[in-house]
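All protein chains but one are shown in place.
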Amino acid sequence: MARPGVRGGLRLNAHTERSTEHPLRPASPVESLVLPLDQHAGAAAVPLVKPGDRVLHGQPIAEPGGGISAWLHSPASGTVAAIEPRPAPHRMGAPTLSIVVANDKRDERYGAASPPRFEELSPQQLRDTIGRGGVVGLGGAVFPTATKLAGAADASGLRLLLNGAECEPYISCDDMLMRERARDIVFGARVLLHALAAQTCVIAIEDDTPQPAAALSAAIAEAHDDRIQLRLVATIYPAGGEKQLIATVFGVEVPTGGLPADVSTVCLNVGTVAAVAQWIRDARPLTSRIVTVTGDGVREQRNLDVPLGTPMAALIYDCGGYTGRMSRLIMGGSMMGQALPHDDLPVIKATNCIIAASPLDLQQRGPEMPCIRCGNCSAVCPAVLLPQQLHWYTQARDLQALETHGLLDCIECGCCDYVCPSQIPLAERFRDMKPALLEKLTADANADAARARFDARTARLDRIERERDAALAKKRQELTKKS
Amino acid sequence: MPFATAPAPHVVAPSSVARVMRQVLYALVPTVVLHGVFFGPGLLIQIVLGVATALLCEAAALRLRGKPLPPFLLDGSAIITAVLLALCLPPLAPWWLVVSGVAFAILVAKHLFGGLGANPFNPAMVGYAVLLVSFPARLLQWLPPDVPGMQPTDLSAMETLTTILTGSPPARFTWDAITSPTPLDALRTDLALGMTMGEAHARALFSTFGGKGWEWINLATLAGGIWLLALKIIRWHIPVAMLGALFVCGSVMSAADPGAYAGPLFHLTSGASLLGAFFIATDPVSAATSDRGRLIYGAGIGVLTYVIRTWGGYPDGVAFAVLIMNLAVPLIDRYTIPRIYGHAR
Amino acid sequence: MASLLLVLLSSVLVTTVVLAHLPQWRPFVAPTDVFGGARVIAILCLAAVPAVALLGWALVRLVLGPWHLEYLRTPGLVAIVLIVVPLVDLALRRRGTLLTQQPGFALVMSTNTALLGIALITDMRAATFGAAVLLAIAAAAALALLLLAFAALYERLQQADVPAVFREAPLALITAGIMALAFMGFSRLIQE
Partner (left out) sequence: MLPALLTMIGLAAAAGVAAAFAARRSERDRNRLVEEIDALLPQTQCGRCTFAGCRPYAAALANGAADINQCPPGGHATAAALASLLGREAKPVDPRFGNVSTRPMVAWIDEGACIGCVKCIQACPVDAIVGASKFMHTVIAAHCTGCELCIPPCPVDCIVMRPAPT
């Protein structure tokens, strides 16, 4: 039995008025674009091009590596300047193998044959086609969409859930997307309904954003598709969390360690759906995305349609440059965003927002005090955990207790940090502790598997031994009978 | 351009342990003021003595444990322990009573068990229990409330100070002349003597539903408690469970035998019930930590308080009830883990 | 009341310290943590204590009484304890849940002050068989709850930032002291 709506959670100031004032506009072109090969979940992509090759806008430049991986396309026409390790934002600035494309600013499109109308393709073919468009989850997980669809395809009674509930403060890229490209989202929804052979699709959006809601309802009405409906959810952080949204909209809970497909649901970000639409309808692969540039540290706060690989410094310059009160550059929102060491880092598929945060935007943490077990954190935890107990057992490194208290169910949303009077960085502690617990669990699993294989092998050797003895005994019997 | 990095989340609510403890102290002010009105400045002196000892012991313990002084000393937790302990002691108790109680509470009950956040037992109650068991006579020397119809003990502020510091009343009084039992204590002795509730209640000490003077102090405590609830410093589970349990026990027993058992309202507004429910039992460090756990914890304190008050040897059982339930907290926490999202059970 | 409190507290303290610190006396093979061991011992006490108390009561009233051998009361009860404990060990293994480990189990269970203590108290205090049953079961339940609570508390104290010099045994003794203090509230509950 699921809990109605988000259990706990926080009512936060969205800080998106400034960034949604101006309409969407493309970012001004830049000299060179840096494309990390491992900017999606799973294995890194393998380059198809060599330094010096001439590439067109939208031409595939890297194919998926083994297992879960994604295609990569050139975001501009020009020449491949180099394939070398370059600092990347998702590695906290550490270098990772990247393709550098020198932009010749002629923007010549790669004329791939436009794919046939999606209705004629079988769901399986449609899923593969989506994969070739380099489409990955743009909500922040950057999980290859084709793989996610394939994983859920065999579930029965599938329901599609489009996540437009942008609950994290400062981020407004989905908001602007829904206002200006609602039609893309509805078209993408119909493509995905066909790709999953699903019958119902719910677009979930927070109830404090009227314009996107209006745009979407108009687009749905225009499409005359009664399978798609709009659903408003309460504006509580983290309503937009995949697990929380599924519980709010469908009233079921994703089982621990399981996937939404286990409750016959597929949850996709509206940005991903728009990317699917652009690829299937206009044969334009995922080469650019909408990025919110906001925070009191940048002069003009707005949303830009940015080609992948654009350096963040160029984006800030495009929005009028720093305002001098700049203190911290964050990729993502103020609750789960990643603080970046410098701004010479490329925009990647996961960059939904860049906050040029000034001391006004940040609330400095006070000195850390011991936990007084007040329970404020367990009251706001959307995963219904007891962060004060998790913190206690993390300090004591008691892996068994951490497992029973559900450390692996923590979605690292930071609500517990927010309300903690002792100012303890709980989310970070749990994030650091998870690998240790996972390591123990995999070690135990490997030991059990090794024991099973050892027992099977001993049984096999015994069986072979017995058969050989039996055969020997029979032969000896025949010999004695004959003689 | 390089920037400093910090872990997510980058925005936290402006809260601190000191702020939480300060709010609890503000909520205690009405009780202390009314206590002063009815029983004279004795309590204020006790509080000053207690807080001084608390800060001294806290500083010494922090130094010994090699902890930095600034954030810990002024976080207010030691001060709250001292104030709560002083509130439980008679106003004219000798100075060494509150000093030794607070010292034991801070040094042994708090720092020996791991300092702020780790002490399983409520320090104030440990201190009070030590005093109650070691000096039972001293803790029964309460004063009659300064209300019309009761002959008040007119001790000036200076005389109160000398009484506390020297441990004996000024020449013109003897101890039993100026002291009088608390309503709870009076009721216990009367019932033990075989008087029925009706007769016992007729004594001058009692008014409509609690002891004269005491009922106003307890109402002030209730107001302070509701202020804490409104500010979400404490959660409703423990007070409601404790007062609920007390009310249920009181009404059941008094319904069974009205002559021999006090009514539920009397239990709620007398002794340390309200102070215990809103300020002592809700000490987050020594209480259970999940909502269901807090309900069990509160109810346990309520029932034990009633049992000790009615059949036990001491007039007010809140201290012992809290300590016994503190002992059970790790067991309660182990079996009241809420159902995690996505878990079957 | 104080004697029963003394019996329960000493039994709980000794059992917990044994479970935590004396590997040679580990009573069971399976639960190697303090709380797991305490839980099993608590269940065993719920079974063994009433058995010993009632058998003891019967022995004194039916055997020693008529033959005026009251002076054999204590050794008799000790003998009964030494009979019941191996039977409990057998029952445990027969049910296949748990493997007891010699000499640990015999030492921890047979020298458990609660078994003999509660038997002696039941013998002295209970006039009728009904009262004996009631007292034995209530004492066993109190012992089990106290053992579980103290073991859980002990495990939590091990993980707290306790000053090094007080780390294990001293803290256990101080905790038991405060527990005794807490139970003083019941001091005149049952007239001694």
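Per-chain numbering from 1; labels A, B and C assigned in written order.
FYI, a residue touches a chain if its C-beta (ideal position, glycine included) is under 8 Å from a C-beta of that chain, and two chains touch if they have at least 3 such contacts.
As the structure is a prediction and not an experimental result, all values here were calculated from the model.
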Contact partners of the omitted chain among those displayed are A, C
Residue among C:Pro50, C:Gly104, C:Gly117 or C:Gly185 that touches the chain left out of view: C:Gly104
Have a look at C:Leu64, C:Ile121 or C:Ile174 and name the one touching the chain we're not showing. C:Leu64
Omitted-chain contact residue, chosen from C:Ala2, C:Leu87 or C:Met124: C:Leu87
Listed in rising order, the chain C residues that touch the chain left out are 23-26, 29-30, 32, 63-64, 67, 69, 72, 75-76, 79-80, 82-83, 86-87, 89-90, 93, 96, 99, 101-102, 104, 106
Pick out the residues on chain A that sit against the missing chain. 443, 446-451, 453-454, 456-458
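One rule holds in what follows: only the chains that are shown with their structure count from here on.
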Arrangement of touching chains [line / ring / star / complete / other]: complete
Report the chain whose CA-based centre is farthest from the CA-based centre of chain B. A
Quick check: how many Å separate the C-alpha centres of chain B and chain C? 34
Multi-chain contact sites of chain A, meaning residues that touch two or more partners: 370
List, in ascending order, every residue of chain C touching at least 2 other chains. 161
Footprint of chain A on chain B - complex, ascending: 1-17, 19-20, 71-72, 75, 77, 115-118, 232, 235, 284-285, 287, 289-291, 294, 333, 337-344
Footprint of chain C on chain A - complex, ascending: 370, 392-393, 395-396, 398
Which bits of chain A are touching chain B when the two form their complex? 7, 12, 92, 169, 243, 247, 253-258, 313, 322, 326-330, 332, 334-343, 355, 357, 361-363, 365-367, 369-376, 378-379, 382-386, 388-389, 404-406, 409, 412, 414, 417-423, 425, 427-428
